[in-house]
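Once you've had a glance at the structure underneath, I'll fire off some questions.
All protein chains of the complex are present and in place, except for one that has been dropped.
By letter and in written order, the chains are A and B; residue numbering begins at 1 in each of them.
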Amino acid sequence: MFKKSLWKKAVISGLAVSLMLTMTACGTPNQPAGTSKVESDYPNKPITVLQGFAAGGGSDQLAMLTGPYLQKELGNTLVNQYIPGATGAIAWTQLTKQTAADGYTLSITNTPMLMTNYLMNTEIKYTIDELTPIANVVTDPGILVVSKDSPFKTYQDYINYVKANPGQLTIANSGTGGDDFFTILQWQKATGLSVKMIPFTGDGPSWQAAAGNKVQASSTNLGVVYSQVKAGNLRALAIYSEKRSDLLPDVPTAKELGVDLVAGSSRGYSAPKGIPENAKKKLIDSFTAIAKDPAFLKGLQDAALPIDLKVGDEYAKYLKDQETEFKSIWDSVNDTIQK
Amino acid sequence: MNNLAKHGLASAITLILAIVLYVDSFNLPPAAANLPRALAWIIIVLSLAMFAEALYKERKKAQENQEPKEPILVFRVFVFAAMIALYVALIKPLGYFLVTPLFLITALAYLEATRLWKAVLIALSFTVFCYLLFVMFLHLPIPMGLFS
Partner (left out) sequence: MNDIMMGLLNVVSPFNLLVIAAGTGLGIFVGAMPGLSATMAIALLLPITFGMDPASGISMLASLYLGAMYGGSISAILLRTPGTPAAAATVLDGYPMAQQGRAGKALGVSLTASLIGGIISSIALLTIAPALGKVALSFGPVELFAIAVLGITIIGSLSSGSPIKGILSGVVGLMIALVGMDPISGTPRFTFGQIYLFNGISFIIALIGLFSIPQALRLVEKDDGLQKVASSIKDKMLPTFKELKSMTVTMLRSSVIGVFTGLIPGTGGDTACWFGYNEAKRFSKEKEKFGTGHPEGVAAAEAANNAVVGGALIPTITLGIPGSAATAVLLGGLMVHGIMPGPTLMTEHSLITYTLIWAVMLANIFMFLEGLVLTRAAVSVTKIPNKVIAPVIVILCVIGSFTINNSIVDVFVMFTFGIIGYFMDKINIPTAPMVVGMILGMMLDNSMNQSLLMSDGSWMIFLRTPVSAILLLIALISVLQATPLFGFIKNRFKKTTI
């Protein structure tokens, strides 16, 4: 009897294996053609992109939108490797401490988490000085939203209420230490006013709490709530970018409203420190080239992700400036938060 | 180990866990510490209650005749668990392709599950099957070890 069932099992597993093989054949992505066009030797093998967040998240979205164009420019495949955990810190620790600086491993680097991780937690040991910043791709500006049936019609209504009720207005953010958390702190510093910050577990729960009138406002990001604002479920009162967004041209910037505040979260690519010059140059050139590709730009536009290309030293300086800023904010509030 | 000793050990472990976490909670800001502290107290009370319950049952049982349990092959379970531990420890440094068939063949041979040639066949085909499923089809990572 055992013999017979073993036969059956062999047949079943044989079927399964052949099924898998067929599916594999369908599932393998096409190799990019024309590797011969590349002058320099780099890259002559696939490049690994470490992702500090789970597949399907915001940073994966950038990888999926950017990946195909970047592959074409570089003439080799990009392989995503997901190492989620500790808001990206596990992947970034691996990138800086355990990865060969040969240009064949990159990581998507998100601000402000890239810096706030180690500013807030002494257990996290890497710093941005151990990176070669390659290029920032998008910056999703901060935005202040309220529910569609909120009494606050304009930023002025909002600020009047906050002035009359110091520390009473409830405002959601995406979590203590996240970009929106720092944005609200920066706003408080710039205006001298105070609000009651309610941390949530991510951008989604944060704006949903505002839309459901669970909190009075939410400080979040344009890309996250663009469709909700457009459909009228949320009202945007102010945007924290240098100039008005093309997506929501009616929403005033904080600067117009007399608050000196530009904030948001950025996503780009970085390599470990000390990669070969030709690899760095090739990567930077590729990003500069795809940023001119209308198809790529349209993809970002459709996903409401505003492009913000900063390459090489400019990106490095941007990270360094942000690090200094976040450090000073965190140091000033650390004691009060931990009370 | 008798039933009472087992319960005593379990109570002790949960008790220590609760106390360690309770003490550690003093490093945390109050908002993060409130719930864990309350839970730690509940665990302390319940683990003591569990021991008391076991003690009570032991007394009661002494008066009645309990039916003997069918014995289990403790040594075999222990060796098999050790094999799993070894497999888990070696898969990263040595890699999936070496350790998986080895584990399967040794385990099947030790357990006298099948004849050796069948064990080898099962081990090899299952190793390949998992590789095809996880790596070729789903593009998931597996520890490659020496084969990377």
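Please note the rule applied: a residue touches a chain if its C-beta (ideal position, glycine included) is under 8 Å from a C-beta of that chain, and two chains touch if they have at least 3 such contacts.
Since we're looking at a predicted model, the values are computed, not measured.
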item	value
Touch with the omitted chain, as defined above, among A:90, A:248 or A:309	A:90
Listed residues B:28, B:55 or B:116, member touching the removed chain	B:28
Residues of chain A in contact with the chain not shown	2, 5, 8-9, 12, 23, 26-27, 29, 54-57, 60-61, 64-65, 81-87, 89-90, 93, 120-121, 123-124, 170, 175-177, 181, 196, 198-201, 204-205, 208-209, 211-212, 214-215, 226-228, 230-233, 299, 302-304, 337-338
Missing-partner contacts on chain B, residue numbers	3, 6-7, 10, 14, 17-18, 21, 24, 28-29, 31-32, 34-36, 39-40, 42-43, 46-47, 49-50, 53, 70, 72-73, 76-77, 80-81, 84-85, 87-88, 91-92, 96, 100, 103-104, 107-108, 111-114, 122, 126, 130, 133-134, 138-143
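One rule holds for everything that comes next: only the chains that are shown with their structure count from here on.
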item	value
Length of the line joining the C-alpha centres of chain A and chain B, rounded to whole Å	38
